[in-house]
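Every protein chain except one is present and positioned as in the full complex.
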Amino acid sequence: MSDALLSITGLAVSFRTEDGPVEAVKGIDLEVRAGEVLALVGESGSGKSVTAMAVLGLLPRTASVTGSIRLTGRELLGLDEDAMNSVRGGEISMVFQEPMTALNPSMRIGDQITEALHNHRKTSKDAAWARAVELLARVGIPDPERRAKSYPHELSGGQRQRVVIAIALACEPQLIIADEPTTALDVTVQAEILDLIRALAAESGTAFLLVTHNMGVVADIADRVAVMFRGTMVEVGTTRDVLTAPREDYTKKLLGAVPTLPDAPSAVRADAAEQTPAPVLDIVSAAVTYRRGGRSFKALDGVSLSIAPGEIVGLVGESGSGKSTLGRAALGLLPLSDGTMTLFGEQIGRGGVSRRRERELRGRVGAIFQDPGSSLDPRMTVGEAIAEPMLVQRRRFPTSPAQRRARVAELLDAVELPAGYATRYPHELSGGQRQRIGLARAIALEPELIIADEPTSALDVSVQAAVLDVLRDLQQKMHFACLFISHDLAVVHEISDRVAVMLKGEIVETGSADDVLLSPQHPYSRRLLGSVPVPDPAKQALRREARAAALHA
Amino acid sequence: MSTPSPTSTVALATRTLSPRQRGVRRFLRNRLAVFGIVTIALFLLFCFVGPLLYPTDQVHTDLRSTMLPPGSPGHPLGTDDVGYDILGRLMAGGQISILIGLAAGVLATVIGTLWGAIAGYVGGIVDTVMMRIVDAAIAIPATFLLLILSAVLRPSVPLMICVIGLVSWLVPARLVRAESISLKSREYVLALRAMGGSHSRAVLKHVVPNTVGTIVVNATFQVADAILLVAYISFLGMGLQKPATDWGAMLTSGMTYTYAGAWWLIFPAGFCIVLTVCAFNSIGDGLRDFFDVKGRAA
Partner (left out) sequence: MSVVDAAQPTAAKKKSDSRFWWYLLRRVGQGLIVILLVTLIVFALLHLAMPDGPATGILGMQATQAQIDAFNKAHGFDLPVWQQYLNFLGQIATGDLGDSFKLNRPVSDAIAQRLPKTLILALISMLVALIIAIPMGIFQAVRRGRTSDYVLTTWNFIVYSTPSFFLGLILVIVFSQSLRILPAQAPQGESVAAVLANPGGLVLPVLTAALSIIATFSRYMRSSTIDNLSEDYVRTARAKGTPVAVVVARHVVRNSLTPVIAMLGYYLPVMFGGMIVVESLFNYPGMGLLFWTSAQTSDYPVLLGCILIIAVATVIGSLLADIIQALLDPRTREELS
């Protein structure tokens, strides 16, 4: 207790909503000690972000906060606005999730950093500016003098997050609260930011309260872990204890649901014997070029990929790799500027079959999209959405309304949802349930190929595990081929037979899932793999060293 | 998201309210909108049923009873400069104002919606050409256009409806086009295309139903603006010839008597205009809430 820098006791937060009061945090105790990195984990709805925001009094007016939050013994709850402002940025800083929108777009970077300085110190403009440049250098931004004069839109996401960290560091606070600071970043960039945070914690002795849902991140940099579920604190302990020997059931369940890359190839996988039946999807030297105002940008460049019947091919890459573009092109949503695409043996696109024939072929393909919120028409019931493919392809599969209703019930059952959901609207369902509806719609016509573009990326870990299970079961029963696009290597490994790695519009490596993801050949694949944090602190420490060695090699 | 949403912690809603039912509840919660509907209903009764209960002669002048102040026997709101009963004239004028307003507003919305939907969904050169035309038409102020058309053509009710409609369709066109473009790339429209759906199905089943909200909201604002434009036309001297009248014409002819202190020639008509337009604008605001499905979704 004496070591506690931040001491939270009996914190309860409730929100006034139009449906009545909602309790987001139901009385938790938490302690952050000086110089430590404490991870606060939980899924959505656990109340972890609400807790973080409550510390600095940044919750909206509809929130009522009770309990106690003490900073080195001083009570923070109930402080007046001026006193709170001197704490914010001065003694406790905060870093948020979305780097792309965290900075004022019309203000120079340097000015945004000096603002933090001027808020808490009496310095001259020159001294403040010099310190800003120094901070930029410290967080690893190259050419800091020039960068300080640039605007946010000139920086990448990772760089913007570094700037936000620089702002947080400006007045040398004792504690930095980081709310999902790397969630919106690519895995390689995330690894760099985590390195930075670790270095800062070590050098300056700043404590970190890190809110995250990613267990790998926890294993990488946290000293202690606190697990939250639906507003209550479930378990607190050192990282090693909680991650390798969890006490509570929920923690066990949570850790069990986290997809992990195995250390060694699994015993027996379907052999990649060269039977070569005709591929369901064959893409040869595909290119997609965007043209905007005289400038062209190659989203896909000479990409070749083929998917055999019943095969699950995983497509991984970071943002800008072109994997989503490939998915969209495969779905016929983007025209190819070059190359050919053959679907079920018939060429589609330019120089291929007629548009009507292509539409018929599309009836044998199912699509699952990333955002469960926008992949279903908010004005259609669940039943109507699932039945839509049947209506679209009625020429091939004429159905009566009664038949469609029956099929919808079948499909809901297949994705393990109650049949009564057919009359509900999407907004009444959770993200995971909506994604299952998307899945049901995708399999409605018993497709031979399903293209899934980041189908589980927007879902909580436990929900993701459930949806993946359903997908896997269905695939085993129905034997459809699948193009599974994701940035999550562990998920892709769990579900795919073969994997292709993409970088800047090209495929840099293909092979079996084990080969590519456990012993990659291409330098980029290696770097990608090395950056993925695993939820075991000891193993993660080793991986970190390996990665550092590789970078300096 | 700026702040964590408390709704993610709410247990699943067990009610199965359709978007329409939820919308009705939200609409009714907007008191101003309810006031708007009530007001319009009252005005419709006043203008169309009123003359049956309170018949006055709105065709023949009565030069013996000009400029009578309100409260005079037989004339609760007084008479105007040629002897017409003001109260009765308000009813007659209201019929015209509201009728033209509604018809012109609907006309403008229909033309604008079709124009904008086609431009937005088809895109490309068609879009560019159609929108340049809209830009050009917007560059000409409405009152200028109204003046030219009204000066040349003999004012009549159908003509005024056409003229106002022709001047007002530009705003809905722009709005609907923007909606079409944004809806075109929604994932559920993409999903439809991915399953082999045709463009016409996309437009009819997905784009239009999700645009209806914007269209209807805008239509009510169009009606409000149209009623104002009717008043402007009359003010500029291009309105209907006597004995026909509308509220704007009543205002205009009453204005010459401002200095004579005959306030009853001006304020009742002006008040009616303001109240009616306010009412339609409030209904529009309320309808915005009614159609906002996504905004409140979990």
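Chains: A and B, in written order; residue numbering restarts at 1 for each.
Definition applied: a contact is a pair of C-beta atoms (placed from the backbone, for glycine too) under 8 Å apart; a residue touches a chain by one contact, two chains touch by 3 or more.
Not measured: the values here are computed from a predicted model.
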Task = Quick one: say which of A:S156, A:T232 or A:Q347 touches the chain that got left out.
result = A:S156
Note = The one of A:A4, A:A34, A:L79 or A:A102 in touch with the missing chain is A:A102
Contact set of subunit B toward the excluded chain (per top definition) = 2-3, 132-133, 135-145, 147-149, 151-153, 224, 228, 231-232, 235-237, 248, 251-252, 255, 258-259, 266, 270, 273-274, 277-278, 281-282
Ask   = What subunit A residues would touch the chain not displayed?
value = 56, 58, 81-82, 85-90, 93-94, 96, 98, 101-107, 115-116, 119-120, 140, 142-143, 146, 150-156, 159, 164, 167, 170, 192, 293-295
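To be clear about the criterion, only the chains that are shown with their structure count from here on.
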Inter-chain centre distance, subunit A versus subunit B - centres from mean C-alpha coordinates, in Å = 46
Key: Contacting residues of subunit B [partner subunit A, same complex]   = 3-4, 6-10, 12-13, 15-16, 18-19, 186-188, 190-198, 201, 206, 209-210, 293-294, 296-298
Message = Please output the residues of subunit A touching subunit B within their complex, sorted ascending.
response = 15, 17-19, 22-24, 44-45, 47, 49-50, 53, 58-60, 62, 230-231, 328, 331-333, 358-363, 365-367, 369, 371, 373-379, 385, 388-389, 392-393, 423-430, 438, 441, 451
